[in-house]
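One protein chain is absent from this view; the other protein chains keep their places.
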């Protein structure tokens, strides 16, 4: 393949116009020592057909929900995506446009982003939302950094240990180079929620924020009241992190709990799993913090004729204007993914969002019930949950080993992140796991137990 | 699913405006006896997800070139389709627009169709091309009917027996109700071409046309000179029929042979096999016949400001104006398919079209050579061919029976259409049959012979 | 768009044809493979030279060309398309997705039966579904569009008549019929006798009685007819026809009005076709592909085209052995890709959903009818089904015609209704909203129509010179037919230099 349109005579004409006699002359000023060693040791190009074939071969080596029964969540979820989503995001006018710096010819992206901001505010119950960040994990890191900007003199961060382990890892990476920040992990209680007593006891005036999953990594729905109280008592900020954004269609939204910043991963809202990316990080907060927010913001305005229009706004926070003083280094983010979420939410609508969330709750609860009752597995937490739950399984590891070739993946082994939960499995059940799959899941364990 | 947007209160508001109290009142004038038995005995609607699943289940019961080695042609070919094609034809602006009766808001379809007409003229070497017909088979029928309109007093049609059997069947169906038309089949000679002597002897002043495949159903490239001569001698029209349109990128085009009408199937030009439809019939002829042509035509014109524009033209031939006197009954045809072909040809371009045709020739010849040499199969015809050829295979039927579960389909058994070729197989090799597949094909026979 | 004068804006590149773009030797295609020269394999007198003037473009050039062309089109996914008789409803996206599955798109019609069982099952089921919706006994899916369905249906009738000893000579066609009806009749070797509708917009039994005789093979009736009116006499008309051993063909293009409301099979209809690209939501594609399945009563079964899709012991089969069959009307098995979309549509909606579809189609049409009645002359006062027909009688007095109204609608961002059809209504404006439109859209469309009615009074010139805001202004159609430029030729080219 080649994507350069130049014919031999095109090249000649252009070289002549430029006044040089070969393309090489255009970079003759680059040191010869570099030029002569620049050859790329890769095979020659191949046809479009061969590209398709090669990619097909790789794709065939991966397992998908079409040929496997997956009960995997843990931050990436297999959800229904209406056909409208891909129809819109694959439109070249959206997919191949640049960041909307020229608003006159970018109203499509700008209006859709404004709608995205609104939808996420509605979903989270928060006041403002930015145009999106890379992923849920970096959104948490940005949230903590923002909390720090707001409360410069504080340095402790209370981080729920039940927050997604990879998110905690990213936060640690981002904060490592910030001087003086201390991270304190909040343990869980037997319900699987963050330990309220620990929070109450640990929170102090040095604490800049508390960060909790909502639902947390174990699928457990946190009761945010104790954390909000503790924050109020000490002036710290409450940051919620939602990896399963669909849950917010049913759960009391962070804004109603009084969250100061609510972030999370948006993949559930219309993006395929795609090995974990691209999705997007959503970032919402109280309006009073808007000037310290990271990322882009779209605002409504009017044109010279008074017509409604949209523009990127508050750019003075951003790197291209403020450089080393910017609120974040973010530039390109995940615009097409937030568009997907916008189309998704518009397609599901008010009742659809809730209905699909309810299906998740119903199926997950039914599956858990059956696994306890029929397969005799042991519950680990007794707190309320959305579509994921943790069970203890005797001889988990050998069992998973046996299943490796069976194309049934009953859940996520927690040992890698939580040695204390070595025999535990995080099981996720969504609307895409049909009844027969759940039967199969149960059989997987009854056959063994 | 439901695609009606009406809410309960929408309905009430509308009913109120209309002044009736229920939707039923709108059809209360239909006899009760009809209304009460109109219930549709079909299952209730299902979700989008369930539709996808159900269709996926059916799709999985079909064999595709991804999981089978197919050496099948016979009028439908598995060819490479550049990704540009689906990208364009799935654009809603093309896919969901109506027939371009309002040219001011249909310039996209109109210009593309004008381009299609031009491309097909270039490919066939003919002077004019219509906007497309249903398929190759009905295009032949329309061609014969047009020849009849041109030569009202003649009644014999010479039809090559090596023309696609289904096309001959459709012609027979269309002509059956035309009074006095007589079809004479032209046999083939040992080269697999139409028997020139038979043609010379049979052609007479009652003959309105001769219809031949080019290449014919056996893949053999007809030498059209004898037929042209015979036509000239008796004033009959030469009609060529191409089922493998890609071959025209390499073969001397019908126009150069002096064809009067050249028709065929366009599926090869950018359409998936799709169980044989939708593709499209192309229809080209000499300009002098344009007013007797069936189907739509797009012409270039100007608007009130002198800007170039395109419109449907010569509509006075068509059913919506001429009704029972129209040149054809055709209305909706295969517009999106001709668009696909237009994008295909534009993407392949002058050199690409030829190159891909050459790959077909090379692979087919190599495969035939190997089947003769390595597998000892017997050639049936010695005429030149494009990408299909006929071989005789001992014990063909039991062999095909054995292969049924092997996912190798070595070709098409000719017995169903040609009892005289009961042991013969029509093998098609395109650019999509990779070397390994051809190896497999050869092994299929060497393992047996 | 903000307002602007031409001198400020007319700087965009002129619209070029494919052939006026690109550069000699350029190509979007590359497939590295060493090949023997074709001359070694095929005698050179059978080979061609290069294809003169064929496009030579890069991949991005190709895409841009067609993407920009697409922007010149009106489409259902962009706007409301109130074309009467065309049923321009929403074409569900999920259908587009599922027909692109490899197991739908990449299957060969001549593959051994075990490799196409899924496809045959789909077709088999679809036949049953359509038969159920229409109240017919059997269905063939072979016809590629409505007109081919008509032809097929008439051939079935002819075959039946011939088997009775006489194919007969005539088809009765009401004056409201679509042009394809008489055209198909001719193509099937019949003469057409036109039957007038009455001034209330439907066909009276009496009128049929007057022309029905033993030369008449069939009556071809559209129901609801193209006025959008239900043929209320249809049952007694059918009796009249049947009494003389004639058959009743129903053009089911307007089936969108009837699903779950009345079944043609119960009205005395012997043969009908439906247009899947209308009622069953497959996209119109700028003029196809569509599909025109034909349904028949049991006594016509043996004449149906071959192959027939049959359920055998080992799975689905293609039955060729039907000696009375009219034969094939199309190659292979019809427009499978379209049939599969229709199947997905019916699956999604189910029986209840189809009924709701027709009900809402009626509701929308009647709402428009009511809103426009004070401003435009209604051709008939009879209740309408899925569409309604107005005329320009009121506006004609002001010098404004249906054509002007149609073009002016474009300025309001709306595609015009079907105009000047049915032919029997002078200056017809035929509006079919379909069920997939919201009342809000109907309101804005009717608001625009009402505004135009006002403009016709207050500033008729504005209407008569419309459209003012389309990519091109009114086109010289007469000139097109006179000059007859049907293809690009290098010598006419405006190709840019370079």
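A, B and C are the chain letters, set down in written order, and residue numbers restart from 1 in every chain.
Simple rule for what comes next: a residue touches a chain if its C-beta (ideal position, glycine included) is under 8 Å from a C-beta of that chain, and two chains touch if they have at least 3 such contacts.
Here the structure is a predicted model, which means the values were calculated and not measured.
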Discussion item. Quick check: which displayed chains does the absent chain contact?
Written reply: A, B, C
Worksheet, complete the sentence: Given A:143, A:237 or A:346, the correct residue touching the omitted chain is A:346
Worksheet item: What subunit B residues would touch the chain not displayed?
Response: 1-10, 13, 44-49, 82-84, 86-87, 92, 303, 305, 307
Worksheet entry | Hidden partner interface residues of subunit C, rising order | 1-13, 21-23, 26, 58-61, 63-64, 67-68, 71, 76-79, 90, 92-93, 411-413, 436-440, 443-444, 448, 451, 462, 468-473, 496, 498
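Just so it is clear, only the chains that are shown with their structure count from here on.
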Discussion item. Distance between subunit B and subunit C based on Cα centroids, please, to the nearest Å.
Written reply: 20
Worksheet item: How big is the gap, in whole Å, between where the Cα atoms of subunit A centre and where those of subunit B centre?
Response: 48
Worksheet item: Distance from the CA centroid of subunit A to that of subunit C, rounded to the nearest Å?
Response: 45
Discussion item. Quick check on subunit A: which residues sit in contact with 2+ other chains?
Written reply: 48-49, 82-83, 87, 92
Worksheet, complete the sentence: So subunit C residues touching two or more other chains come to 25-26, 29-31, 33, 57, 59, 63, 67, 92, 94, 96-97
